[in-house]
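Apart from one protein chain that is not included, each protein chain of the complex appears where it belongs.
Here is chain A:
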Amino acid sequence: MKFYVCIKQVPDVNAPIQIKEGELIQDTSRMILNAYDASAVEEALVLAEQHGGEVEVVSVGPSKVSETIRKALAMGADKAVHIQTSSDDEYDSATYADILAAYFKDKEYDVISCGKQSQDTDAGLAGSMLAEKLDLPYATNAVGLDIEDQKLVVKRQGDAGQEIIGLPTPCLVTCSNDMNDPRIPSLKGIMQSKKKPLETVELSELGIDESNLSSKTHVTGYQEKPEREAGKKYEGEPEEIAKQVAKLLDEEENVI
(Lines give C-alpha, C1' and ligand atoms only; values in the text may rest on other atoms or scores of the structure.)
Protein backbone atom coordinates (compact mmCIF):
# COMPACT_ATOMS: atom_id res chain seq x y z
CA MET A 1 0.00 0.00 0.00
CA LYS A 2 1.08 3.52 -0.67
CA PHE A 3 0.76 5.85 2.31
CA TYR A 4 1.19 9.60 2.08
CA VAL A 5 1.39 11.50 5.36
CA CYS A 6 0.93 15.29 5.28
CA ILE A 7 3.04 16.89 7.98
CA LYS A 8 3.37 20.44 9.26
CA GLN A 9 6.14 22.26 11.02
CA VAL A 10 4.81 24.16 14.03
CA PRO A 11 6.24 26.25 16.83
CA ASP A 12 6.71 24.35 20.08
CA VAL A 13 3.72 25.32 22.22
CA ASN A 14 5.82 24.61 25.31
CA ALA A 15 8.29 27.35 24.36
CA PRO A 16 7.78 30.82 25.83
CA ILE A 17 5.42 32.98 23.78
CA GLN A 18 5.36 36.75 23.80
CA ILE A 19 2.93 39.15 22.24
CA LYS A 20 4.17 42.54 21.15
CA GLU A 21 1.67 45.02 19.72
CA GLY A 22 -0.66 42.24 18.71
CA GLU A 23 2.10 40.24 17.00
CA LEU A 24 3.17 36.82 18.11
CA ILE A 25 6.86 36.66 19.02
CA GLN A 26 8.12 33.11 19.03
CA ASP A 27 11.44 31.45 19.30
CA THR A 28 11.61 30.18 15.72
CA SER A 29 14.61 28.02 16.56
CA ARG A 30 12.14 25.78 18.38
CA MET A 31 10.12 24.52 15.44
CA ILE A 32 8.91 20.95 15.70
CA LEU A 33 6.91 18.30 13.89
CA ASN A 34 3.24 18.77 14.82
CA ALA A 35 2.56 16.11 17.48
CA TYR A 36 -0.63 14.89 15.79
CA ASP A 37 1.23 14.53 12.48
CA ALA A 38 3.96 12.60 14.28
CA SER A 39 1.29 10.12 15.36
CA ALA A 40 0.08 9.87 11.77
CA VAL A 41 3.65 9.13 10.60
CA GLU A 42 4.07 6.50 13.31
CA GLU A 43 0.80 4.81 12.41
CA ALA A 44 1.63 4.75 8.67
CA LEU A 45 5.05 3.21 9.45
CA VAL A 46 3.46 0.51 11.61
CA LEU A 47 0.82 -0.32 8.97
CA ALA A 48 3.46 -0.44 6.24
CA GLU A 49 5.61 -2.73 8.38
CA GLN A 50 2.66 -5.04 9.08
CA HIS A 51 0.98 -5.09 5.69
CA GLY A 52 3.73 -4.04 3.32
CA GLY A 53 3.93 -0.70 1.61
CA GLU A 54 5.71 2.58 1.30
CA VAL A 55 5.41 5.75 3.38
CA GLU A 56 6.01 9.14 1.82
CA VAL A 57 5.68 12.42 3.73
CA VAL A 58 4.56 15.70 2.19
CA SER A 59 4.99 19.13 3.69
CA VAL A 60 4.09 22.62 2.51
CA GLY A 61 6.15 25.60 3.65
CA PRO A 62 9.28 27.72 3.40
CA SER A 63 12.80 26.29 3.28
CA LYS A 64 13.12 25.78 7.06
CA VAL A 65 10.44 23.05 6.82
CA SER A 66 13.09 20.68 5.46
CA GLU A 67 14.38 20.09 9.03
CA THR A 68 11.00 18.70 10.06
CA ILE A 69 10.81 16.59 6.91
CA ARG A 70 14.22 15.08 7.81
CA LYS A 71 12.81 14.17 11.21
CA ALA A 72 10.01 12.16 9.59
CA LEU A 73 12.53 10.49 7.28
CA ALA A 74 14.68 9.66 10.30
CA MET A 75 11.64 8.05 11.93
CA GLY A 76 11.51 5.72 8.95
CA ALA A 77 9.50 7.28 6.12
CA ASP A 78 10.84 6.12 2.74
CA LYS A 79 10.77 9.44 0.90
CA ALA A 80 9.56 12.98 1.12
CA VAL A 81 8.17 15.86 -0.87
CA HIS A 82 8.66 19.48 0.09
CA ILE A 83 6.20 21.82 -1.60
CA GLN A 84 8.05 25.10 -1.32
CA THR A 85 6.44 28.40 -0.52
CA SER A 86 8.20 31.66 0.11
CA SER A 87 6.16 32.40 3.22
CA ASP A 88 3.48 30.68 5.24
CA ASP A 89 2.36 33.68 7.24
CA GLU A 90 -0.92 34.28 5.51
CA TYR A 91 -2.10 30.75 4.83
CA ASP A 92 -5.26 29.41 6.38
CA SER A 93 -6.38 25.76 6.38
CA ALA A 94 -8.17 26.14 3.04
CA THR A 95 -5.03 27.40 1.34
CA TYR A 96 -3.00 24.46 2.60
CA ALA A 97 -5.75 22.11 1.44
CA ASP A 98 -5.78 23.77 -1.99
CA ILE A 99 -2.02 23.34 -2.39
CA LEU A 100 -2.10 19.71 -1.23
CA ALA A 101 -5.10 18.94 -3.47
CA ALA A 102 -3.18 20.29 -6.45
CA TYR A 103 -0.26 18.04 -5.54
CA PHE A 104 -2.31 14.87 -5.05
CA LYS A 105 -4.53 15.44 -8.11
CA ASP A 106 -2.59 13.11 -10.37
CA LYS A 107 -0.90 10.93 -7.75
CA GLU A 108 -1.69 7.32 -6.98
CA TYR A 109 -2.12 6.31 -3.37
CA ASP A 110 -4.13 4.14 -1.02
CA VAL A 111 -4.15 6.24 2.12
CA ILE A 112 -3.48 9.92 2.79
CA SER A 113 -3.20 10.74 6.47
CA CYS A 114 -2.39 13.72 8.66
CA GLY A 115 -2.86 14.88 12.24
CA LYS A 116 -6.37 15.79 13.29
CA GLN A 117 -5.26 19.37 13.86
CA SER A 118 -2.07 21.36 14.15
CA GLN A 119 -0.85 22.34 17.57
CA ASP A 120 -0.40 26.02 16.75
CA THR A 121 -3.78 26.97 15.28
CA ASP A 122 -5.83 24.01 16.57
CA ALA A 123 -8.15 24.58 13.59
CA GLY A 124 -8.64 20.91 12.63
CA LEU A 125 -10.01 21.73 9.18
CA ALA A 126 -7.38 20.92 6.56
CA GLY A 127 -7.82 17.13 6.61
CA SER A 128 -11.50 16.95 5.76
CA MET A 129 -11.08 19.90 3.35
CA LEU A 130 -8.46 17.95 1.43
CA ALA A 131 -10.66 14.83 1.41
CA GLU A 132 -13.55 16.84 -0.03
CA LYS A 133 -11.36 18.45 -2.67
CA LEU A 134 -10.06 15.03 -3.73
CA ASP A 135 -13.53 13.48 -3.39
CA LEU A 136 -12.20 10.82 -0.99
CA PRO A 137 -14.01 8.93 1.75
CA TYR A 138 -12.54 10.05 5.04
CA ALA A 139 -12.59 9.69 8.81
CA THR A 140 -11.28 12.17 11.35
CA ASN A 141 -9.97 11.87 14.91
CA ALA A 142 -8.74 8.30 14.51
CA VAL A 143 -7.60 6.61 17.72
CA GLY A 144 -6.84 3.29 16.06
CA LEU A 145 -6.11 2.08 12.51
CA ASP A 146 -5.98 -1.29 10.84
CA ILE A 147 -6.14 -2.75 7.36
CA GLU A 148 -8.55 -5.49 6.33
CA ASP A 149 -9.03 -6.67 2.73
CA GLN A 150 -7.50 -3.50 1.26
CA LYS A 151 -9.82 -1.43 3.42
CA LEU A 152 -8.81 0.91 6.19
CA VAL A 153 -10.58 0.17 9.47
CA VAL A 154 -10.67 3.28 11.60
CA LYS A 155 -11.56 3.50 15.25
CA ARG A 156 -12.51 7.13 15.79
CA GLN A 157 -13.61 9.08 18.82
CA GLY A 158 -17.08 10.48 18.24
CA ASP A 159 -19.67 12.20 20.42
CA ALA A 160 -21.51 9.01 21.32
CA GLY A 161 -18.49 6.78 21.86
CA GLN A 162 -15.86 5.18 19.69
CA GLU A 163 -17.01 4.44 16.18
CA ILE A 164 -15.56 1.71 13.98
CA ILE A 165 -15.53 2.94 10.37
CA GLY A 166 -14.72 0.96 7.26
CA LEU A 167 -13.05 3.12 4.61
CA PRO A 168 -12.53 1.83 1.07
CA THR A 169 -9.21 2.93 -0.42
CA PRO A 170 -8.15 5.40 -1.62
CA CYS A 171 -9.15 7.36 1.45
CA LEU A 172 -8.03 9.99 3.92
CA VAL A 173 -7.76 9.76 7.68
CA THR A 174 -6.81 12.28 10.37
CA CYS A 175 -5.10 11.02 13.51
CA SER A 176 -5.34 11.83 17.18
CA ASN A 177 -2.14 11.57 19.18
CA ASP A 178 -3.81 9.19 21.61
CA MET A 179 -3.20 6.23 19.33
CA ASN A 180 0.51 5.66 19.73
CA ASP A 181 3.83 7.00 20.96
CA PRO A 182 5.74 8.18 17.91
CA ARG A 183 9.16 6.57 17.75
CA ILE A 184 12.22 8.67 18.46
CA PRO A 185 14.62 8.54 15.52
CA SER A 186 17.67 6.38 16.17
CA LEU A 187 21.17 7.55 15.26
CA LYS A 188 21.08 5.10 12.37
CA GLY A 189 17.74 6.52 11.26
CA ILE A 190 19.14 10.03 11.38
CA MET A 191 22.17 9.00 9.29
CA GLN A 192 19.98 7.18 6.77
CA SER A 193 17.56 10.09 6.49
CA LYS A 194 20.28 12.16 4.85
CA LYS A 195 20.43 9.74 1.94
CA LYS A 196 16.70 9.36 1.43
CA PRO A 197 15.06 11.07 -1.54
CA LEU A 198 13.62 14.50 -0.80
CA GLU A 199 11.90 16.01 -3.81
CA THR A 200 11.18 19.71 -3.89
CA VAL A 201 8.19 20.98 -5.81
CA GLU A 202 7.56 24.61 -6.69
CA LEU A 203 4.01 25.91 -6.49
CA SER A 204 4.25 26.94 -10.15
CA GLU A 205 4.75 23.26 -11.06
CA LEU A 206 1.35 22.61 -9.48
CA GLY A 207 -0.23 25.35 -11.56
CA ILE A 208 -0.43 27.68 -8.56
CA ASP A 209 0.64 31.31 -8.68
CA GLU A 210 1.67 32.12 -5.11
CA SER A 211 0.75 35.77 -5.51
CA ASN A 212 -2.83 34.68 -6.23
CA LEU A 213 -3.18 32.61 -3.07
CA SER A 214 -5.51 34.52 -0.82
CA SER A 215 -7.09 33.25 2.34
CA LYS A 216 -10.75 33.82 3.17
CA THR A 217 -9.89 34.11 6.85
CA HIS A 218 -7.23 36.23 8.48
CA VAL A 219 -5.68 36.52 11.89
CA THR A 220 -5.88 40.20 12.79
CA GLY A 221 -3.97 40.00 16.05
CA TYR A 222 -3.05 38.10 19.17
CA GLN A 223 -3.82 38.82 22.79
CA GLU A 224 -2.83 37.39 26.09
CA LYS A 225 -5.65 35.38 27.56
CA PRO A 226 -7.02 37.08 30.59
CA GLU A 227 -4.92 35.27 33.19
CA ARG A 228 -6.71 33.20 35.76
CA GLU A 229 -5.53 34.47 39.05
CA ALA A 230 -4.17 31.85 41.36
CA GLY A 231 -6.67 31.48 44.18
CA LYS A 232 -5.92 30.57 47.72
CA LYS A 233 -3.84 27.59 48.76
CA TYR A 234 -5.01 25.63 51.76
CA GLU A 235 -2.39 23.76 53.68
CA GLY A 236 -2.64 21.99 57.00
CA GLU A 237 -4.72 19.25 58.56
CA PRO A 238 -6.52 17.39 55.74
CA GLU A 239 -9.75 17.18 57.66
CA GLU A 240 -9.75 20.87 58.47
CA ILE A 241 -8.97 22.18 54.99
CA ALA A 242 -11.45 19.75 53.41
CA LYS A 243 -14.27 21.06 55.60
CA GLN A 244 -13.24 24.66 55.09
CA VAL A 245 -13.22 24.45 51.29
CA ALA A 246 -16.46 22.42 51.10
CA LYS A 247 -18.14 25.18 53.10
CA LEU A 248 -16.73 27.94 50.90
CA LEU A 249 -17.90 26.17 47.74
CA ASP A 250 -21.37 26.08 49.18
CA GLU A 251 -21.60 29.50 50.80
CA GLU A 252 -19.28 31.72 48.77
CA GLU A 253 -19.42 30.15 45.31
CA ASN A 254 -22.88 28.67 45.46
CA VAL A 255 -21.83 25.74 43.29
CA ILE A 256 -22.77 22.79 45.50
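We take it that a contact is a pair of C-beta atoms (placed from the backbone, for glycine too) under 8 Å apart; a residue touches a chain by one contact, two chains touch by 3 or more; residues count from 1.
As a working rule, contacts and distances are computed from a predicted model.
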Note = By UniProt, of "NADH-quinone oxidoreductase subunit E", "Sugar ABC transporter permease", "Electron transfer flavoprotein subunit alpha" or "Coenzyme F420-reducing hydrogenase gamma subunit", the chain left out is "Electron transfer flavoprotein subunit alpha"
Key: Options A:Thr28, A:Ser204 or A:Gln223, residue touching the unrepresented chain   = A:Gln223
Inquiry  = In the whole complex, not just what's shown, which of A:Gln9, A:Asn34, A:Thr68 or A:Ser93 touches the removed chain?
reply    = A:Ser93
Option from A:Met31, A:Ala77, A:Ile112 or A:Met129 whose C-beta touches the chain left out = A:Met129
Remark   = Against the hidden chain, chain A presents residues 11, 13-14, 17, 19, 24, 36, 93-94, 97, 116, 119-133, 136-141, 143, 153, 155-168, 171, 176-178, 216-225, 228, 230-236, 238-239, 241-243, 245-250, 253, 255-256
